[in-house]
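One protein chain omitted, others in place.
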Amino acid sequence: MSKPIIRVGLSKEPVSLDDVAARLARETNGLGAGSLVVFMGFVKGVVDGYKVNTLSYEAYEDVALKKMEEIAREEAAKWEKTYAIWIIHRIGVLKPGDPTIYVFVVAEPRHKAFELASRILDRVKHEVPIYKLEAREDGEYWILGDHTRVRRGEELQEAEKR
Amino acid sequence: MSKPIIRVGLSKEPVSLDDVAARLARETNGLGAGSLVVFMGFVKGVVDGYKVNTLSYEAYEDVALKKMEEIAREEAAKWEKTYAIWIIHRIGVLKPGDPTIYVFVVAEPRHKAFELASRILDRVKHEVPIYKLEAREDGEYWILGDHTRVRRGEELQEAEKR
Amino acid sequence: MRVRVKLVSLLRDAVDGAGEVVVEVDGDKAQLRDVLEKLYTSYPKLKKLIEGLGERGLGVVYMVNGQGVDLDAEVKDGDLVAILPPASGGAVLE
Partner (left out) sequence: MRVRVKLVSLLRDAVDGAGEVVVEVDGDKAQLRDVLEKLYTSYPKLKKLIEGLGERGLGVVYMVNGQGVDLDAEVKDGDLVAILPPASGGAVLE
């Protein structure tokens, strides 16, 4: 089988799902592929009952890209009938409803495409050095790790008291 | 929680993923949603080693639409944080790479969105009266049930001999 | 009474490509099996095809006015009968 189409990126602009889907369908159907799974994350307008104004993403860019590519290659290697994996993460200041991350997987059979997309997303969220600052109506929060929101400035004030 | 956005359709034309994704993100982010899973099937260019020329879809339309809506409503009811389910199936004569079916699910958390999309797709494929005729370089095949390809005309010739 | 019968996929080929066939049966109502037997007198190939599919585990489903029914179902003038092979599901596990 030919090598899967792998692409990773950090993007300040949104990505056209139509363009990517058309391209992947065009380039993989001749190999016997017919299943594309796309995950698109978008900024929640409400978190913990508070209105969100913006969500700002920053990446440690070189390492983030290297890690995203590593994840894509490792996951592609786990299943032979993987035809394409694209991972694009947004950076910059985003508003509610704006796309934050895109994962595209073409694989057969379709259940494998779902499984791969889901696992890739988990890995990207946990392994790639990308950081969020959530600006809500009740203040700004750094988001760290799986669950933790640290109110901006609070941790620093506590550190100063130590 | 407000009612999920449910829409089903049979379409002769392709659907814009960008339009649907933007609309769903816009209409659900304020409810706390941030995860969209899209499945897009497309026509395989090669099956069993043979080049595919066209794949023709016909539906028993009224029943197909009713069944698709039933599947969407039943699956939405299984998980409270389901914000949107759209199922659009193509009909007509399609070429390799052309989209055949779209499933859009907005649900939280993201694993539920994957799970729902995957299950909805399985149900649509098995429960909705939609039929395929595959025209390949080696002949035309009716596709029935999970695996069976019946060469066009062959079954009829056999029936005549009975 | 007159009943329309909808046919799809390879069943349509067995009625010379007609997506819908009209069947006339005596009386105001009939059982579905009687409607089908009348249909099969015009299209004997269709009966054999449906039997052949059943033997291959590809049994058809019958509907009257969009509701799944069995062969005992009552059919009236103007009803729409459908004979549906298994949907083209594609393989769940390939």
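List of remarks:
Think of it as A, B and C in the order they're written, each chain with its own count starting at 1.
Throughout what follows, a contact is a pair of C-beta atoms (placed from the backbone, for glycine too) under 8 Å apart; a residue touches a chain by one contact, two chains touch by 3 or more.
What you see is a predicted model; the values in this text were computed from it and never measured.
Although one chain is not drawn, its touching partners on chain A can still be listed: residues 58, 60, 62-63, 66, 122, 125-133, 142-148, 150, 152-153, 155-156, 158-160, 162.
In this section, only the chains that are shown with their structure count from here on.
For chain C, residues that reach two or more other chains under the stated contact definition are 90-92. Looking at chain A, residues 110-111 sit in touch with two or more other chains.
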